[in-house]
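Apart from one protein chain that is not included, each protein chain of the complex appears where it belongs.
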Amino acid sequence: MYRQYLRERENMSSGGKLKVLLILGSIRDGRQGLRVAKFMRRKLEERNFDVKFFYPVEMKFPLITQPVHFYGPERKGAPAILVENEKFVKDADAYVIVSAEYNHNVPPALTNLLDAFPCSAYSYKPSGLVCYSMGQFGGMRAAMALRAITGELGCLSVSNIFGIPTVQNAFDEEGNPKNDHMESGAKKMLDQLEWMATAMKNHREKVGVPS
Amino acid sequence: MYRQYLRERENMSSGGKLKVLLILGSIRDGRQGLRVAKFMRRKLEERNFDVKFFYPVEMKFPLITQPVHFYGPERKGAPAILVENEKFVKDADAYVIVSAEYNHNVPPALTNLLDAFPCSAYSYKPSGLVCYSMGQFGGMRAAMALRAITGELGCLSVSNIFGIPTVQNAFDEEGNPKNDHMESGAKKMLDQLEWMATAMKNHREKVGVPS
Amino acid sequence: MYRQYLRERENMSSGGKLKVLLILGSIRDGRQGLRVAKFMRRKLEERNFDVKFFYPVEMKFPLITQPVHFYGPERKGAPAILVENEKFVKDADAYVIVSAEYNHNVPPALTNLLDAFPCSAYSYKPSGLVCYSMGQFGGMRAAMALRAITGELGCLSVSNIFGIPTVQNAFDEEGNPKNDHMESGAKKMLDQLEWMATAMKNHREKVGVPS
Partner (left out) sequence: MYRQYLRERENMSSGGKLKVLLILGSIRDGRQGLRVAKFMRRKLEERNFDVKFFYPVEMKFPLITQPVHFYGPERKGAPAILVENEKFVKDADAYVIVSAEYNHNVPPALTNLLDAFPCSAYSYKPSGLVCYSMGQFGGMRAAMALRAITGELGCLSVSNIFGIPTVQNAFDEEGNPKNDHMESGAKKMLDQLEWMATAMKNHREKVGVPS
């Protein structure tokens, strides 16, 4: 049944494209995350998703002292970088969060970015977690922190977590995978994300969301 | 839009009833959880859900040495209690998990029950978390453990967690609430659960699930 | 300085032996945990520790309906298995907890055992975490749950976590390691555990503990 659906989906107009916000949560020098994000971007585009990329280094996203919703419903006096980016968070149908692991939690640049926007912007949508580390445990402690964060934000993380151990050996600089596990790992998570994003999008369009 | 939907829903035939599996995770003597479960059951029935109740004390659910799927696709040699109850897990459209908190985790009788069934039985469905404690923090540490567990099982927990501090003062023995917070707390979580359960059920029926 | 101390320690009388309670948290058929526990027992004995082993399968430890301290200060009416084993928990200077990972949490047989005894029995002592899985992430999600549990119990877990991925390839049935990582992984954790256990024991003997 699902295969039949996938074939039909290929013939759908681009009007139905899923919008995915890809978020990279590291600003450290020499970060490996960009390789992972490049790979994930390609995997998302191959599925014909409309991808927006949040990359705090290039956005020059500052350490914020107020989330955008603290400036009131009209966002009066809110920094432009918050106001402009809030609409991408709101517009997204799903989120893919690429995270390093620092001391068994997520990078501060990631929480700083996620915390900047209201739960209402994330709600009734799914997220997919991609965690990596230079060691052998693939950032799984960071993933556990993200289960809690995404749950609270309202973008429920799909079951499968794409964990990448020894990330430095897993991709080249352009995000080309050096082993087969990367393709299958991304696929498992993205299959779930696409399913959930479509289910929730259809239902949002049909009935709206509870106030 | 959502209100309009809710009015229309009232006219739907019972064929569309959501099946909810309500799970109580405590077997301790003098447990307060039964009061909470009674209350939740009523709240679920008021929404016209079809409720099945998993209560390990009455089920005499044993400490298991193998989950049911370890007995192979035909469940050969599996204890009857596992085989019989697996179908309720599979049939459910959503789960409500009522949990105490023991030493900042969930009761063993709860994980013992949840672990007994395969992820495939829980997947592509939502869950709602109801946590309680005799103290002031409402079982929120147990809730964090359940975020991880439900995520892995595949029944993603909805954003709102219904946390009940000083549970001994919150309900009478029949599960009648002694303050207004209980009604509003349950409502917030159940609104999300109903939305998610409907979204996912519709999509399962339309396209199946990824294999 | 620490090496000098280690040399001196070798000449100490057995009166100073550290008592370690080794706890295996799995009762599943075909469990790999026994191999890990056998290995850890040997590592502990090589350090001249006095090892007591809690193995729920052999203890026939039941799913409890009350922890032992709920029976009052004189443990009136408490099951013998709880009363008899409480003294080993109390007497221990340190704990080594060997845990599988089920659905991103710890096995119910482990929490059932740990929860059976009061925090006061565990307090002002350290614990060491040994987690394993058949997959690649070494039980690190279970370890995160144990950070919270041991913290609440009062037996603070030392920094280093000994995580064992693909445990089925790591030991033979007698707990002999099949690769060098096992020795070095155990050593790192046990060095910390021994240090902490000695520091805390010395201080308990010198000043008692806060009431």
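Order as written gives the chain letters A, B and C; numbering starts at 1 within each chain.
By our rule, a contact is a pair of C-beta atoms (placed from the backbone, for glycine too) under 8 Å apart; a residue touches a chain by one contact, two chains touch by 3 or more.
Since the structure is predicted, the reported quantities are computational estimates derived from the model, not experimental observations.
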| item | value |
| --- | --- |
| Options C:Gln66, C:Gln136, C:Thr166 or C:Gln192, residue touching the unrepresented chain | C:Gln192 |
| Sole contact to the chain not displayed, among A:Ile23, A:Ala78, A:Val96 or A:Ala109 | A:Ala109 |
| Candidate in contact with the missing chain, chosen from C:Val130, C:Met144, C:Val167 or C:Met182 | C:Met144 |
| Those residues of chain A which, in the complete complex, touch the missing chain | 27-29, 62-63, 65-66, 70, 102-112, 114-115, 119, 141, 144-145, 148-149, 151-153 |
| Footprint left on chain B by the chain that the document does not show | 104, 136-138, 140-141, 144, 163, 165 |
| Interface with the undisplayed chain - residues on chain C | 1-2, 5, 119, 123-124, 126, 144, 147-148, 151-154, 156-159, 191-192, 195-196, 198-200, 202-203, 206-211 |
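Keep in mind that, in the parts below, only the chains that are shown with their structure count from here on.
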| item | value |
| --- | --- |
| Copies chain C and chain B - interface residue numbers shared by over half, same or different | same |
| Equivalent-chain rotation between chain C and chain A, CA atoms, steps of 5 degrees | 180 |
| Inter-centroid spacing, chain B versus chain A (mean Cα positions, whole Å) | 27 |
| Separation of mean Cα positions, chain C and chain A [Å, integer] | 38 |
| Overlap residues in chain A, where contacts from two or more other chains coincide | 144 |
